[in-house]
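With one protein chain held back, the other chains of the complex are shown just where they sit.
Our next item is chain A:
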Amino acid sequence: MVEKFFQDHERKMPRDSLITSENDKRSKRKRAKSKQETSRRENNEEEEAQLTGGKGTKARKDIRNEKTRRMEKEEVREVDENIDEGKKKQGSTKKGEKKEDGGKQLVKEKARDIKKKKHKKAETSSEPETSEEDDDEEEDNDKDVVRPECLSPEELEKLKEAVDERKKLIQSLRGKPWPMKKKLVTLRESQEFVEKYEGALGKGKGRKLYAYKVLMTKKWMKFQRDFENFKTACIPWEMKIKEIESHFGSSVASYFIFLRWMYGINMILFGLTFGLVMVPEALMGRPYGSMPRKTVPRAEEASAMDFAVLWDFGGYAQYSVLFYGYYNNQRTVGWLKFRMPLSYFLVGVGTVAYSYMVVIRTMARNANESGVGDDNSFNFSWKMFTSWDYLIGNAETADNKFASITTSFKEAILEEQENHKDDNIHLTRFLRVLANFLVLCCLAGSGYLIYFVVRRSQKFALDGLENHTWWERNEVNMVMSLLGMFCPMLFDVISTLENYHPRVALQWQLGRIFALFLGNLYTFIIALMDEINLKRKEEKVVKFNITMWEASLYNGTVLENSTAPPVTIHPADVPRGPCWETMVGQEFVRLIISDTMTTYITLLIGDFLRAVLVRFLNYCWCWDLEAGFPSYSEFDVSGNVLGLIFNQGMIWMGSFYAPCLPALNVIRLHVSMYLQCWAVMCCNVPQERVFKASGSNNFYMAMLLVILFLSTLPAIYTIVSIPPSFDCGPFSGKNRMFDVIHETLESDFPPWFSKVFSYASNPGLVLPFILLMVLAIYYLQSTSKSYREANVELKKKLQMQNEENKRKNKRAALKAQMDLEEARKTAQEQQRNNNASVQDQEVYCVSELSDSWMKMRLSRK
């Protein structure tokens, strides 16, 4: 392989040069030389000096040769100066890279010229010199290109550096503000250079290793690129989102990007629960019907396959891998000795940990991207240069955007002109207090309603679900969904009382909806807790009954010899506890389902039906429906994002007791992606008030984090403080769920490990550790605070400096001008007084002054 690479390499070189020489129509030798020269020049002068120096010592060189070289260098310097001058004329926009680059090209051309000149010169001079020159050229050529082994180690080092530099250039090429043509040319040149000298570098001691390394890096690069291509090809819905983006601008698209992000997270959660919990249990665990917890009880058997029951996740659905209760407490399952309970526990913890990690990482990245954008010093400039959303490609959206930009400018102007003059501050205050009071009432009312409904449903559940109507059975979920639907509208109405700036109003609105959802969720959880307690009481009774039942069973049948095999009872007939974990899981699944349904139905009725009605009734209506009252609906970004966040919160909360929840959520998100994309494109109009998407990104993320925290709290509470049911689930028979860790430590790890662990978990070690962490947090926070302060301070200083500079420059310019005028005056006077004898001096004086003035102006620029 390596050999082949080298052969390839050596074969390639002459071919390359042949091609280029055809282009150049110059002799091959000259071309090679000049090219080598230019490439060397391009790197840096130091390196060149080194190389030439090295050559000087190696090859025999006469003084004349040295001289020409010096001349050449002088010319180069001249070129550099030229460039600088040209640069000044051109203005300083393109700065460093551009300059360097322009220089390079000029140098290249110049170098070629020099070469030509030199050659001509050599030709005009005596014969032997010419030949020597040519020989020399050939020497150089050979040495650098074909026989690098005669280079000294330092030169090799230099060359290596140059090659690395080229490589870096190739890497950073895409970020260079050059026209594409030049980029392509530079790329090709650099690649040729690298290829040429990389091969050369390889000769020597570590030749094979080096070549191998080069080969591997090339392969690796190619692989990376392919992988990158593959990755972008895997990002779903790119075109769909793009289309929406071009119609509705970035804020609506941000919702869909958020949705896609959520989808990704749920995919991973789904992979975890599916791959590590559901599939192993289904494949390797005991089959359905082998034990009581895996069988539908006799009483329910008749209706277990009814659609209504299955839709409620009862019957066969309840006694399947979808829920906690189905799992067996066997320590290992299957021939793989898969630790099922441990895996169940770790997956539960892992989903939460992973979610935390992802959310926090995204937040940090967002914070980085948005930078320090909260100072108001560039209000107008930002409005001017960043308010247009380049993504917009739809006429209507563009019109809205124009309008919103105009209003924002007008607002800013107004604010600038009169710094907020409130007409009746008492009235607004009163109205705001009133609005908040109303909102609080709403929240409290909705909380009470949910609590009431949940209690009622418990009563119904005790009576047995069969003798109640559909509404009574689904009351809780329906009430929660309806509250979630109508309360935000109510809040919207209330918020008109407050007369806030729209952006502030939006944040209030979001905050209120957030509080509503949170309140509802927590009432729901509290009610669930009540139910759990009830079930646990029931469980105690059942447990007692079972022992009695077993005793009676044994007493009645196998009294005479207890060694005889016990009577086989069909698992469906065995009495069993209520299994509160499955109940919790079921509640969450039902909640998710009903929430999804309401979302879709509101989408269909609220958006689609409305759009259809508005569109077609408009032909026969007394006022313009499209422009007037009902109109088409706008896409409510914030509401939708909130809905998504809460949905996710429920998933996090419930997925420990119902491993199927992530799977359900993946399906839901998938469907809503298509449904909402379609609904947005076909029946929504672009928003009138377009808000910035990026600024609120972290706002949403922060909400997600809060929800994540709040939703893991109850789950962790139940895991830690409530003993698991005695006859269902992977942790049955244990005192607490986390005992599974202890068990694994004891039985699967060597004894010293558990000893170490027990030492490490003793309070004497844990407490100092926690203390240390708190201290570290405190320290980091205080340092970040001081950094921030220093930042602000520096910013202030910079501004002051700038202003001072401004003033100083102005003063200097004025002074210079005055001096000039004075000088002129004096000159005129002097001219009047004396005659031609002193004129020379005057001119000198004036020119000096004007020079200084010019310098001032230049420096000011």
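Of note:
Note that in this section a contact is a pair of C-beta atoms (placed from the backbone, for glycine too) under 8 Å apart; a residue touches a chain by one contact, two chains touch by 3 or more; residues count from 1.
As a convention for this text, contacts and distances are computed from a predicted model.
Entry comment: the absent subunit's protein name, as recorded by UniProt, is "Calcium and integrin-binding family member 2", drawn from "Large ribosomal subunit protein mL51", "Serine/threonine-protein phosphatase 2A 55 kDa regulatory subunit B", "Calcium and integrin-binding family member 2" or "Septin". For the chain left out of this panel, the touching residue among A:297, A:350, A:393 or A:519 is A:393. Note on the undisplayed chain: of the listed residues A:228, A:746 or A:822, the one touching it is A:228.
Considering A:336, A:357, A:384 or A:681, the position touching the chain not shown turns out to be A:384 (whole complex). Not every partner is drawn; the one left out touches chain A at residues 90-95, 170, 173-177, 179-181, 183-184, 187-188, 225, 228-229, 232-233, 242, 245-246, 250, 369-375, 377-382, 384-395, 397-398, 402, 405-406, 409-410, 412-413, 416, 692-695, 802, 805-807, 809-810, 860-861.
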